[in-house]
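For this depiction, one protein chain was excluded, whereas all remaining protein chains were kept in their positions.
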Amino acid sequence: MKSIETKVSRVIVGKIEPNEDLIDSIIKMVNKYDIKSGFINCIGALKKITIGYFDMESKKYLTKTVDEYVELVSCMGNISFRDGKPIIHLHASIGARDYSIIGGHLIQPSIVSITGEAYILEIDRKIERVNDPQFNLSLLAI
Amino acid sequence: MKSIETKVSRVIVGKIEPNEDLIDSIIKMVNKYDIKSGFINCIGALKKITIGYFDMESKKYLTKTVDEYVELVSCMGNISFRDGKPIIHLHASIGARDYSIIGGHLIQPSIVSITGEAYILEIDRKIERVNDPQFNLSLLAI
Partner (left out) sequence: MKSIETKVSRVIVGKIEPNEDLIDSIIKMVNKYDIKSGFINCIGALKKITIGYFDMESKKYLTKTVDEYVELVSCMGNISFRDGKPIIHLHASIGARDYSIIGGHLIQPSIVSITGEAYILEIDRKIERVNDPQFNLSLLAI
């Protein structure tokens, strides 16, 4: 276990509009406000969502794109940086018309149908990611 | 994408008691502390829960009420205001005895069986909702 201690600085509340991509929109917020790093909670409704499951054998994400109107039931994760670019790491679960749920690692494209309501809690410290060759994934460099 | 920048002001920790409604209880906290707006995380256990799925054709929520003891596995969302009254927008997923999960938009009645443990992060800015005629829903006015 590794850890760092920091403080909350700002809160950004975002409204993501119909046909906008969830991750692109959060990247825009990061750039607009020059967000250092932080964590994200988001709910809303989507018309398309791509979720991933990391396959330990191939060291790649298996992905599934759902082209349906769904509720974004949970979406949480964090903002960090790799090579100067923001990495938005989110996990999401979505609810269908029959209230069943599927979920995983959030991937693009994931497109808003009605609205996305995001709360970003900025922390007062920039967190970087570096590639971990064991998994071929960018993990937190703390 | 629209967005605002604000700060965290207070944190309210709430314990919702058996037979209390989750949303009513959060409204009581909003009134008791005069909470400006903010976001909510809640876990607990319920004896009844009502969840909704927004149907894009009828522009209405389809709803389902579950009368079972369930774990409140995730519950996240936010506090805003419409016409001076607090709107508690939450999405929830619940876990059954066989650990299966269903979820959606949280609707009343949703009644605590054992306890509800809510963390409210208040922000230093009042957020309003206005009706969006395209969906017949109150969306964030930011």
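Order of writing sets the labels: A and B. Residues in every chain begin at 1.
Everything below uses one rule, namely that a contact is a pair of C-beta atoms (placed from the backbone, for glycine too) under 8 Å apart; a residue touches a chain by one contact, two chains touch by 3 or more.
Bear in mind the structure is a predicted one, so any value in this text is a computation, not a measurement.
Undergrad: Given the contact definition stated above, which residue among B:43, B:66, B:107 or B:137 touches the chain not shown here?
TA: B:43
Undergrad: If I consider the whole complex, including the chain that's not displayed, which of A:23, A:70, A:101 or A:114 touches that chain?
TA: A:101
Undergrad: By the contact criterion defined above, which parts of chain A meet the unshown chain? Give residue numbers in ascending order.
TA: Considering the whole complex, chain A reaches the absent chain at 1-8, 37, 39, 41, 51-56, 62, 64, 74, 76-78, 89-93, 101-105, 121, 123, 125, 127, 135, 137, 139-140, 142.
Undergrad: Kindly note down the residues of chain B that lie in touch with the hidden chain.
TA: 8, 10-17, 20, 25, 28-29, 32-33, 41, 43, 45, 69, 71-74, 76, 93, 95-97, 99-101, 113-115, 117, 119, 121
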